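Heads up, one of the protein chains got dropped from this complex, but the rest are sitting where they should.
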Amino acid sequence: MLEPATEIRELSYAEAVREALGQAMEADERVFLFGEDVGVYGGAFGVSGDLVHRFGTDRVIDTPISELGIAGAAVGAAITGMRPVLEIQFSDFVTLAMEQLVNQAAKIRFMFGGKASVPMVVRLPGGSGTGAAAQHSQSLEAWFAHVPGLKVLQPSTPHDAKGMLLAAIDDPNPVLIFEHKLLYKTKGHVPAEAYRVPIGKAAIRREGTDVTIVGSSIMARKAEAAAERLASDGISAEVIDLRSIRPIDFATIAESVRKTHRLLVVYEGVKTMGIGAEISAMIAESEVFDFLDAPIIRLGGADVPIPYNPVLEKAAVPQEDDIVAAATNLVRRGEA
Amino acid sequence: MLEPATEIRELSYAEAVREALGQAMEADERVFLFGEDVGVYGGAFGVSGDLVHRFGTDRVIDTPISELGIAGAAVGAAITGMRPVLEIQFSDFVTLAMEQLVNQAAKIRFMFGGKASVPMVVRLPGGSGTGAAAQHSQSLEAWFAHVPGLKVLQPSTPHDAKGMLLAAIDDPNPVLIFEHKLLYKTKGHVPAEAYRVPIGKAAIRREGTDVTIVGSSIMARKAEAAAERLASDGISAEVIDLRSIRPIDFATIAESVRKTHRLLVVYEGVKTMGIGAEISAMIAESEVFDFLDAPIIRLGGADVPIPYNPVLEKAAVPQEDDIVAAATNLVRRGEA
Amino acid sequence: MSAHQKPNQRPELAALDDATVAQALTRMHLIRKFEEAAEASYMRGLIHGTMHLSIGQEASAVGTTLPLEAHDYILSTHRGHGHCIARGAEPKLMFAEFFGKETGYCKGRGGSMHIADVEGGNLGANGIVGGGLPIAVGVGMSIKAQKNGRVCMVFFGDGASNEGAFHEALNMASIWKLPVVFVCENNKYGMSMDIGRAMAVPNVADRAAAYGMPGHCLDGNDLAGVAAVAAVAIARARSGEGPSLIECKTYRWRGHSKSDRNLYRSKEEIEEWRSQDPIRRLEDELKAHDRFDAAALMKLEEDAQRDIDAAVEFARACPDPDPKDLTRDVYAL
Partner (left out) sequence: MSAHQKPNQRPELAALDDATVAQALTRMHLIRKFEEAAEASYMRGLIHGTMHLSIGQEASAVGTTLPLEAHDYILSTHRGHGHCIARGAEPKLMFAEFFGKETGYCKGRGGSMHIADVEGGNLGANGIVGGGLPIAVGVGMSIKAQKNGRVCMVFFGDGASNEGAFHEALNMASIWKLPVVFVCENNKYGMSMDIGRAMAVPNVADRAAAYGMPGHCLDGNDLAGVAAVAAVAIARARSGEGPSLIECKTYRWRGHSKSDRNLYRSKEEIEEWRSQDPIRRLEDELKAHDRFDAAALMKLEEDAQRDIDAAVEFARACPDPDPKDLTRDVYAL
């Protein structure tokens, strides 16, 4: 990513999202934010913060607890000229809104022969690690990657959280952004101006030659940390932050695998039918297949609802150690 | 499948499902059928037929149009001793019921530490080909294969439609059965007695040595037809009917690929993140990887909502010709 | 005294001038003829999918939309041909859609259940029962934010009123005083489910009280009566006072869709409702009050038939989509 040379500021991921929302609302009066407790409460995770005081209750709108209804409201506002940004309080509650997102938002443009567009953004805090158990900790993004008409993002840094949200608000299509709850407090450099991070481009976080590790959302961060440790073991890992899971940046992954000949995909969602399956399959059916020196390994969430107990909860999703171990096995495989 | 030697009868797929329902209700008074228009109307696809006349309106229950509510009702009935079978009129409408199926049915047993079970069956007519367009033609089964706690079946023959439904009703877990609308009128041998087809076992429909074709639901039928044509081109295809997509019968697929060294997966759902991704990834990360002589090819639905126009509608999902072409390419690849 | 103010007429009818009545009647005829031609086309194998005909419900579609202004919005249902025509859509582009042609309203991608005429203010039929209700809330939010003085009218059936979407949408529209008019076309059945088996109150309009909005329960086969109440609800919406719920009691003469064998209702019931044909009722009343003579009425009907016949011919001659465009319009660029 080319970044304009501006003041070096650190913001948290949550602050970066809020800054993007504020800048989008300042720049375009069609943009508004709504959802449960996004107003005076400031959002369940504090993301919207003081926005209601800056923009008023007409543009930062608390809704009743009606997930299907608010998703449909976003669709209706979008097709009639607004740019709604909807917060689903925990991504798990999107299970109530699937009808509107999948049957309406994703399909209206196509069903209408291109005569309407649905420029809406849905923000969905997801993931485990907060002790909130099985109904508040899921990573459901893979479902939406299966739905033509939607775009699906998983920014992992404050920088991308801001830039991808702004790009999503500009986009004339429905865009879902899965924000990992454990990332909200993480800090990073965020330029002050309103910049865009293009949708559909993965980021190479670290270059390497022995193995490609593709991580999505918080797993991209864990993969970076793991790569650091792998380096001290003499293993050179290339780390790719997926960022967008629909569309997937196949070219960047393929190019890396051509170089490293080994692929490890790390994601928090349930391993079976998780996003790693698609990446693995894309590589396995492409010409890159012939460059592979080893099986394609997926490290995903265990096939289990997220348990409440913190020890089990951690055991249910990939951790840094697991990434190090998997990458090491993969690289050493040929040598055994 | 071992089949007891009984009278050779042909039933349609819809009749087979109805027979299973009738036998289950006769054998166990805890079993009941409910859903929209399953009573006097006989079901939108005629599956329940005359069951309401045989079992009365207390056991074949018409519901209001309330998909979330009826899915939840199935959960409540199941955890208190009943064996509900719910029909979701078109599988697309399950988008309204995701909350109850995914957050409740799938997780209750685990969240309660194993102290409850949720023995319910949901039947979901799915797939395209009837000119019903984007909101009535989806193949959403892959979503549910991503959800631990559920089982997901796709019987492709009348025989399996009956035997797997009976097995599902016996099963102490929530089981979703995706029935393809175009299969309802297809005929096949169905034994009269109440037999079970085990959940989680794929069926080898045809043996072969050059390429393994795994098909699910109606695509298993198309794959069989394609294999016939391939044979006359000198290509020996092994056809596996997946039947169960959660759990997936990895062993059967792996054994076949060890033999053929080539894998083609065919499914109607949208290619991206469809069930073929999981199968491909399972093979690519296993020891079978080393047996592969060619990329793993997926033939899935186009990344598009199902169009209304019949020519486009056909073009949107794999057809027999596509299977023949893909298998031929795969086998000839080494020879080029 | 102009024609429509002739004495002894009900005020609802008197309120409609001759041009308005003629337009309304024409649209009712167009709907009836459209549906009949659709049915005939299906029999002749010109149509691939299913369809949901609104024969018998014409007064509801035309009466509710009659007081709308050109820039207002409607959202329709699976049984939506009538709403679309009532809102002024061109039957030939509807048939083209129905026949899956590239010239159709949705370029043949949507079909019967998804006809939309976005420029004409029809934001689309919907294959999902109740699917339009939450969308109407968002349209109302748009109108309010843009202060453009429009109104959104959303149609749904009696069966749809048991969907959670109904509840969430009416509640939100009410708390935010959105310019939405909810129109329930109660034709007694949700597919085979009698409303008396599907809900425990006699009228869908009785539910309005749960949302603090007016609920109007009407004879939905009375064009003038429907139009009068719709005008009140539309005015209320436009003035910022908030939404209303209108229930039009009506009946579909045909089965739910092509698969229906009418096992859940009697021939007598169907006959009884056919005798309350909303088109004949309006014609009879107009004749009784000397507003139109039989010849003038006949001409309206014949013109409508001619338009529909021409529309079918037009549509049949149109080109199919090109398969190479399969994935066009999945995304906006």
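Each chain carries a letter (A, B and C) given by its place in the written order, and its residues are counted from 1.
By our rule, a contact is a pair of C-beta atoms (placed from the backbone, for glycine too) under 8 Å apart; a residue touches a chain by one contact, two chains touch by 3 or more.
As the structure is a prediction and not an experimental result, all values here were calculated from the model.
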Touching partners, among the displayed chains, of the absent chain: A, B, C
Contacting the left-out chain in the complete assembly, out of C:73, C:182 or C:211: C:211
Candidate in contact with the missing chain, chosen from C:22, C:37, C:154 or C:199: C:199
Absent chain, residues of chain B that touch it: 30, 32, 58, 63-64, 66, 68-82, 84, 99-100, 103-104, 108-119, 148-149, 151, 172-173
Residue ranges of chain A at the interface with the undisplayed chain: 36-37, 39-42, 44-46, 62-69, 92-93, 96, 130-136, 302-305, 307-313, 315-316
Where the missing chain touches chain C, by residue: 162-168, 171, 174-175, 197-201, 206-207, 209-213
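One rule holds in what follows: only the chains that are shown with their structure count from here on.
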Most distant chain from chain C by Cα centroid: A
CA centroid of chain B to CA centroid of chain C, Å: 38
Centroid distance [mean C-alpha coordinates] between chain B and chain A, Å: 30
Chain C residues counted as touching two or more neighbouring chains: 106, 108-110, 114, 126-128, 131, 164, 330
Multi-chain contact sites of chain B, meaning residues that touch two or more partners: 68, 92-93, 96, 133-135, 303-305, 307
